[in-house]
Structure formats: C-alpha cells, structure tokens
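All protein chains of the complex are present and in place, except for one that has been dropped.
Let's look at chain A:
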Amino acid sequence: MIGTSLFRWAISYFAVAIAWLLLAEVLIVAGFGFPNHDIDGPDTLVVVHIVTIGWLSTALCGALFQFVPVLVARPLYAERWTLPALVLLTLGLSVLLAGFLTLGGHLNGPRWLLPVGASLLIAGFALVVANLGMTLWSARPLPGPARFVATGLACICVTASFGGLFSLVLSGTAIGAQWPDLLVSGVPIHALAGLGGWLTFTAMGVSYRLLAMFMLAPDSDARLGRLAWLAGITALAVGLVGGVLALWRMTGLNLTLLLAAAAALLSLAAHGRDVLGLYRARKRRALELNTRMSLVALASFVAAAMLSAAFVAAGSFASHVGALAFLVAFGWLTGLVLANLYKIVPFLTWLETYGPVMGRVPTPRVQDLVAERRALKWFVLFFAGSWMATLMLLVDAALGFRLAVAVVTLATLGLSEEFIRARRLADVAEPLRLPTGAAAPHLLVSRN
C-alpha cells in the first residue's frame, strides 16, 4: 500500500488542453472546416484533431497520470516521462496541423509536415502508453475500472498507427502510395478506435471510480462494470479486427461496423445501468455540481447512441455523421471532462495548498474553493449550446451551428475563469485563505 502523490504537471496538462479547446471553438465560430467545408477535407481535419488530440487526449492524459495510481494503488511508473510526453504531443499536433493547413492550401509548407507531426504524436502517445501501461502492469490482476483504461491504451495505439499510415498516404510519399484505398476504409477504424476506444471507453472506466467516490456509493462489487467492459471490448474487437479484415478483403465493412455498434450499445446500456445503480445506492443525497454535470454529459452520450441507432434504421446515418460526432465530442466527452475538471482542479489545489497545514490550523473545505451557482450558469450555457449546435447540424443550418458554438465558447471561457479562480483561491474567505505555513499555488504547475 502506498500513498499517491500529486502529479506535478496535471494542471499544466489541463491548461494546455483548455487552450486547444478554445482555439477549436473559435475556429468553428469563424466558419473554418465542417459544415462549411467537406467533412473529410483538410480544414475539418484541423478542427477535429485540435479537439480530439489537443483538448480531449491532453486532458485525459493529465487526468490519467493523476488517477491511474489511485485506481490501482501503485505509484506512477515514471513521472519524469510526463513532461516530455506533453511537449511531444503539443509539438506533434502543431506540426500535424501545419501539415493539414498546407494540404488545404493555407500554408506553403513542405510535404513532410504530416509524417513528422504524426511521428512526434506517436512518440508522445508511446510515452503515455508505456508509462500508464507499466503502472497497470505492476498492479495485475486489474480492478474493473483499470481494465477500461488498459483497453483504452490499446485503442490509442491502433488510432495512432492508422494516423501514422494516413500521414504517409496524404503527404504523397512512395510508401503511402502502396495503400491508395487506406483512407477510404481506414478512417472509420481510426475514428472508432480514437473516439470510441480511447476517449469514450477510458472515460467510462474512470467514471466508475470517480462517480462512486463523489456520490459516496459502494463500488467494491467486483461484478460492477463487468458487462459494460465485456460488451465494450467485444465491440472494439469486432470493429477493429473486423475492420482490418474488411480492409484487406475489400468487403464487409458495413456489416462489421453494425455488429460492433450493437455490442457498443449493449456496453453503453450496461454502463448506464451501473451508473443508475451507483446513483440509487449513494450515501450523499445532494450531489455536487461536477457529479450532476457528469450525469448530464452521460445523457448526451445516450442521446447520441439513440440518434445513431435511429439514423441507421432510417438509412440516413452517413448524412448525419457530422452532427453525431459533434454531440459525442462536445455534449458527451467535452462536457464530461469539463465537469470533472471542475472537481479535480479545486481538489488538487486544495490538497497542494492546505495539505501541509491540515489539522494544525483551520483550513477551508474543498467546496469553499468554488462557487457552484456561478459555475452552474456556464454549464447550462455549455450543454444548451452543444445540443443546439447538434440540432443545427441536423437541420443543415450552418450559421445557426456557428452561433450555437459561440455560446459554447462563451461557456468555456466562463468555466476557464472558474478554474483560474480556484487556482488563485479567489473564492476562499480571507481569514482561511492562506493560513500560516500555507503557500499560494502557482497557476500552471503544482508543487508535489
């Protein structure tokens, strides 16, 4: 049994991530990429990769470095690898974006930008996967939530490998020319492994532990989450293995994806049932804002799944895939990450500032670092904006979509200010704010 230390760069990861999120939102509001441009065009790829890598993956990595050690009660394998990973991910994404901008004719860059950016990103993700993977490896047999994370780590490897291959094809290299059809049939696998396996599945696993912790619900039953995990890995295995086979045989991709989707729906249903069970068994009656907003995010995900099923049944899935992807990326994943940051940032700040003097002098509670009523307003704007934007995409109203994302951007700015206020202890009443022996935290990095 060991203690968990504060992960020094967690706040830095979150800050970089939020900066990317704001950039993506501003680009969307400015009309860059989908729906003004093709959904698979280079401009859309810029926005998609800022959201998925810059924002979601960076924030998720920061959270995992802090919470995987909590999940498995083992120290992080190599904390010294975490800052290089952040640098590689940020640099790699910047170069990759320059590559997309060149492809779209906005920049006059060399064609090696895409493969070099992809290589840097692969190196960054390799550091993340190795670090978290070794941490998990030391804790076998894995508890339930950690199995989701392990699966997510396998999926980011698949996503990154496909991304690397695409960069070779798109940049027109001789190696890439050997797989001219890769882009057509490989993109669903790349997106499925990234959004579904890495981001969604990992978030589901971490949710089990975080929701149980925040709702004071018992989660010691080893069966908790098992069906969701089994159905989820079935969906991913069918989707990925079947997808690669279909790629090779040039047929059957739709059937594979349909089977994978059915298993994914079962996984989501089981997860929803588990979360409901935790909610019913909770000891904390009045839930905190972060937990309530996590549940709202999960509702977005359920809505996205139901809409997808309905569109598949109606045969119009392909024409609505942009709207559904937006709902998953913003209503579900972005909402969930923002909701959890609203707890994690104040908690880490509280532990860092008041841990050393706790018990010796009066200290504030974690709740004293936040003002939930003020933040609630931003969350309402965020989710309303995200749902409105999805609706606008469904009815092909490009301008309405941009206006709705402007609301989302405003909400993101508001929440960013809340995080900064928490770091600065701005909402803590004065006699308790900085007792003797406590030092004010830095904005972007923790003392550990």
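Please note the rule applied: a contact is a pair of C-beta atoms (placed from the backbone, for glycine too) under 8 Å apart; a residue touches a chain by one contact, two chains touch by 3 or more; residues count from 1.
Definition applied: contacts and distances are computed from a predicted model.
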- Message: I notice the complex is incomplete. Of the names "Nucleoside ABC transporter ATP-binding protein", "Universal stress protein", "sn-glycerol-3-phosphate transport system permease protein UgpA" or "Chemotaxis protein CheA", which is the UniProt protein name for the chain that's not shown?
- Response: "Universal stress protein"
- Query: Touching the left-out chain: which of A:Thr363, A:Ser386 or A:Ser446?
  - Reply: A:Thr363
- Note on the structure: Contacting the left-out chain: of A:Pro143, A:Gly239 or A:Gly331, that is A:Pro143
- Item | Residues of chain A (touch criterion as defined above) contacting the omitted chain | 1-6, 69-70, 73, 141, 143, 213, 216, 218, 220-222, 283-284, 347, 350-351, 355-356, 358-360, 363, 365-366
